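All protein chains but one are shown in place.
Chain nomenclature is as follows: A, B and C, assigned in order of appearance, with residue numbering initiated at 1 for each chain independently.
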Amino acid sequence: MQPMMTLEELRTLLPQEFPQAMGPDSGLTVAEIGQGSVVMKLEAAERHLRPGGTVSGPTLFMLADVSAYVAILAHIGPVVLAVTTNMSINFLIKPPLGTLVAKASLLKLGKRLAVVEVAIAGEHDGTTVCHAVATYSIPPR
Amino acid sequence: MQPMMTLEELRTLLPQEFPQAMGPDSGLTVAEIGQGSVVMKLEAAERHLRPGGTVSGPTLFMLADVSAYVAILAHIGPVVLAVTTNMSINFLIKPPLGTLVAKASLLKLGKRLAVVEVAIAGEHDGTTVCHAVATYSIPPR
Amino acid sequence: MQPMMTLEELRTLLPQEFPQAMGPDSGLTVAEIGQGSVVMKLEAAERHLRPGGTVSGPTLFMLADVSAYVAILAHIGPVVLAVTTNMSINFLIKPPLGTLVAKASLLKLGKRLAVVEVAIAGEHDGTTVCHAVATYSIPPR
Partner (left out) sequence: MQPMMTLEELRTLLPQEFPQAMGPDSGLTVAEIGQGSVVMKLEAAERHLRPGGTVSGPTLFMLADVSAYVAILAHIGPVVLAVTTNMSINFLIKPPLGTLVAKASLLKLGKRLAVVEVAIAGEHDGTTVCHAVATYSIPPR
């Protein structure tokens, strides 16, 4: 699965199209694009944390969802808007403090449905702390 | 499954124990307790919305998670802290504007695991817009 | 959601169209059709059991899948073939011996996707032993 967008194209497009979710204050950046995958980073801000300083469940959900979405966008091009229909998310261990890294890998990229696996770990720690598989509905092009 | 806490006890406890998640600014209130279930309401604020004014995915996740958590708390008492281990969440249709109502029903309340189903709808509209099933690990008491 | 097929029509169609899965030896029968739901029964045979005489995991999966499929068929008519794309299934307690009853309720019946919730219990015991939510892709008609 060859990407259809470059890292630079994604980094330009995303803050324009999704200023709230992917703007400079979002803490989110696209770190890498690969064949069938993207890597995103989240520099957690105060609003992402729960008491104790670790990232909250809804923030992990958001990071998984955005990463999966960007993986699809990178591989079908900036045309269509995929819609999340299902996510099954497992919280494995408490996430470490600091930046989180999410790797989103396309399991399927069909005409109507995409299925994406996401593994989230601390930046300096390979251990997966959260794992998700999400399904997206792709509107007719 | 008989609840072990009254509505009043929950309404007192939750903002004390979880001031960020359940405080006066959270938009969340416990509306009802039943046998094996609770009903919660979310009055969505600006930060809960996506462009267009509907509630965002992470907010629906948060509402499902909090409602399921409160259902467990209401039925085992205010002692132990359950931890979300898995949630499978389905986004069925775009949520309506305005207050959302989440009904969380215990499917299982075991010694070590609880499984809770959550259906979310608009306050004046019975249609389920989001449905989730979540598993919680209950620490040894 | 009004059904588009009667109980009798379903009982005639299913064994013809799916002789292996729904024939006289399958142990499966459609017990009821409601608005947005069906009830199916499984009289478990030797091959459905695990040691100890309770129904096996793959059999519970099969019962959930068939029930959800029949719920869709009953409400869109006998034309199109829905394909299971995802199932999240929770095994709550060991199922009782004897006949199992599965109630499948449509959470969503869209043009392209259907989402169905299934609760399985023993025939003479209301307790849900297994709960599943499944997504089906509906081919263009």
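By definition in this document, a contact is a pair of C-beta atoms (placed from the backbone, for glycine too) under 8 Å apart; a residue touches a chain by one contact, two chains touch by 3 or more.
A quick note: this is a predicted structure, and the numbers were derived from the prediction, not measured.
> Considering the whole complex, which of C:I89, C:I120 or C:I138 touches the chain not shown?
C:I89
> Among A:L7, A:A31, A:L49 or A:L92, choose the residue that contacts the chain missing from this document, as touch is defined above.
If we include the chain that is not displayed, A:L92 is the one touching it.
> Touching residues of subunit B against the unshown chain: what are they?
Output for subunit B: 85-86, 88, 112-113, 115, 135, 137.
> Go through subunit A and note every residue touching the omitted chain.
88, 90, 92-93, 107-108, 115, 117, 128, 131, 133, 135
> Can you name the residues of subunit C that touch the chain not displayed here?
20-21, 47, 50-51, 57-59, 61-62, 65, 83-91
Keep this in mind: only the chains that are shown with their structure count from here on.
> Degrees of rotation, nearest 5, to put the Cα trace of subunit A on subunit B?
The C-alpha superposition of subunit A onto subunit B needs 180 degrees.
> If I average the Cα coordinates per chain and compare with the overall Cα mean, which chain comes out closest?
B
> Interface overlap for subunit A and subunit C, more than half of numbers shared or less than half: same or different?
Same; most numbers are used by both subunit A and subunit C.
> Can you compute the centre-to-centre distance for subunit B and subunit C, using the mean CA position of each chain? Integer Å is fine.
For subunit B versus subunit C, the centre distance works out to 28 Å.
> So how far apart, in whole Å, are subunit A and subunit B when each is placed at the average of its C-alpha atoms?
For subunit A versus subunit B, the centre distance works out to 25 Å.
> Distance between subunit A and subunit C based on Cα centroids, please, to the nearest Å.
34
> What residues in subunit A touch two or more of the other chains?
85-86, 88
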